[in-house]
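This structure is in structure tokens; I'll ask about it shortly.
One chain of protein is taken out of this complex; the other chains stay put.
Let's turn to subunit A:
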Amino acid sequence: MTEASPPPPSAAGSLDYRVAHFAEHLASGDLAELGVRLDLRGDTVLLTGTVPSTQCRDHILRMAREELAGHPVHSDLLIAGTSSPDHGEDLT
């Protein structure tokens, strides 16, 4: 019966659009961050990639949890390594 059918989800509230807008905000915001990959895993948003600092990672996570409130956010973000290599690659 049509009366029993659930209403269609609001397009504006769809998680994929919210994730797309979050990606735009990451790029246009203070961090200019384009290196974070955002994937949907069911109802969860998975963040992967490497960012310059722990401050950046924490800022991104705060933004994600605010903008994607109501959905679990899982972070696998890494911090860029700053050590010296102990050997070179031989191309001779």
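General observations
The rule we apply is simple: a residue touches a chain if its C-beta (ideal position, glycine included) is under 8 Å from a C-beta of that chain, and two chains touch if they have at least 3 such contacts; residues count from 1.
Heads up, the rule we're going with is that contacts and distances are computed from a predicted model.
Missing chain, UniProt name from the options "3-isopropylmalate dehydratase small subunit", "AIM24 family protein", "Sugar ABC transporter permease" or "Metallophosphoesterase": "Metallophosphoesterase". Within the entire complex, the positions of subunit A that touch the omitted partner chain are 31-35, 37, 49-50, 52-53, 55-56, 78, 80-85, 87-92.
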